[in-house]
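Every protein chain of the complex appears in place save one, which is left out.
Chain IDs A and B follow the sequence of writing; residue 1 opens each chain.
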Amino acid sequence: MTRAIEEHPLTGYLRIDRVPHIWCEGCGLGILLNSFVQALKDLEFDMDKLVVVSGIGCTGRASGYIKSDAYHTTHGRAIAFATGVKVANPDLKVVVISGDGDLFAIGGNHFIHAARRNIDMLVICANNFNYGMTGGQLGPTTPIGSRTQTSPYGNIEQPFNLSALAACSGAVYVSRWTTLHVRRLTESIKKGIHKKGFSFIEVIAPCSTVYGRYNRLGDGLDMMNDLKEISVIKHGIYPTEATIEPGKEIVVGDFVDIEKPEYSDMVQAFIKEQMEG
Amino acid sequence: MGQNLGLAGPVQVNRDFCKRCGYYFEFCPRGVFERPDEITLKGVTPPRINEWAECTMCSLCTLLRPDIAVSIEV
Partner (left out) sequence: MSRKVLTGSYFVHGDWACAEGALAAGCKFYAAYPITPASEIAERMAVRLPQVGGAFIQFEDELGAMAAVVGASYAGKKAMTATSGPGFSLMQENIGLAIMTEAPCVVVDVMRGAPSTGQPTKAGQGEMMQVRWGSHGDYEIISLVPSSVQETFDLTVEAFNRSERYRIPTFVMVDGILGHMYERIEIPEPEEIDIVNRKKPTQTPEEYLPFKADEDLIPPMANFGDGYHFYSTGLTHDERGYPDMSIEVQDKLIRRLSDKIRRNEEKIIRIEEVDVEDAEILVVAYGIPSRSALKAVEQARAEGIRAGLLRLITAWPFPTRILEDLSSQLDAVIMLEMNYGQLVREVERAVKPTPVTFLPKLGEEPHKPDEILTAIRRCSG
């Protein structure tokens, strides 16, 4: 029995004509994509109302595989572009999928300000501890001591705790999972899509081709097994307490889930007031 | 273009998309998959179905498949 790929159960959600995707063997980004698409399917989400935006880098290619309105911006500007979309048409659900370098180095300013405004947007960040697309350079989440192409003697810079940064900047929903926690990740994505406000999901993803190789972490399977060993689920703790030390301990879970007035709603409210007044 | 390696079961494997992550046989809770000896022209070893009877259609394999190479008929 041979089945045409057009009958793939996720065909309606994926641009199957673009698969196989560009990601390396064992890369965690394909898992993140599955999880996102599974969440859409579980929610029976109206694809006419979805806009997926990404920046530059390996994760930046994610938007190109999703069969909704989608846009691949310049490096670091995914959240800024997405803010324009959401404010211009508040009926749309805007999801940003991008990497740690794109969102937190070159795009860091837009991240903290979008979180501060509490604009309705789900940001999913694949954190693989380095710049994969450009060949494995030091990134804002590279752990102390890790070797990369641009930290050949070991990294001496303190890394960001992304979930903590999101929470401290004002995000109303924050969770962290690894690509191994694929069912829990899917559930968090569903929550993030439904949540009104700025939601952030950090996904620890193995990059065996560059980060894994320079740090002798083995192949993707070894890195996934390592994540299995070291990850600890702690729901509800404030993410500044959620350790993220690859090789030692990575705390995952649903960290923040609070309510705050949402930005695009407030914009619409005073537009209504001004137009009637 | 999809090629099913299982003969009658619900799990479909697309050899063209597979890049050999190895996650299915490592993390399938029921040991449905096995590592084949065969290497394709692209140098990958797509998973082979070992034991259908064990499959509970939990679909973990379809979520953990980074290459969009496995689907399951529910």
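Following the convention adopted for this analysis, contacts are C-beta pairs under 8 Å (C-beta built on N, C-alpha and C of every residue); 3 or more make two chains touch, one makes a residue touch a chain.
Quantities reported herein were computed from a predicted structural model and do not represent experimental measurements.
Trainee: Which shown chains does the hidden chain touch?
Mentor: Missing chain, whole complex, touching shown chains: A.
Trainee: For chain A, which residues lie in contact with the unshown chain of the complex?
Mentor: That gives, for chain A, the contact residues 15, 18, 47-49, 51, 53, 63-64, 67-74, 76-77, 79-85, 87-89, 91-92, 109-110, 113, 267, 270-271, 273-275, 277.
The definition used in the following text is that only the chains that are shown with their structure count from here on.
Trainee: Considering the complex alone, what residue numbers of chain A touch chain B?
Mentor: Where chain A meets chain B, its residues are 1-5, 8-10, 14, 16, 19-21, 23-31, 33-35, 38, 179-180, 182-183, 186, 219-221, 224-225.
Trainee: Inside the complex, what are the residues of chain B that reach chain A?
Mentor: These residues of chain B touch chain A: 1-4, 7-8, 12, 14, 16-17, 19-23, 26-27, 44, 60, 62-68, 71-74.
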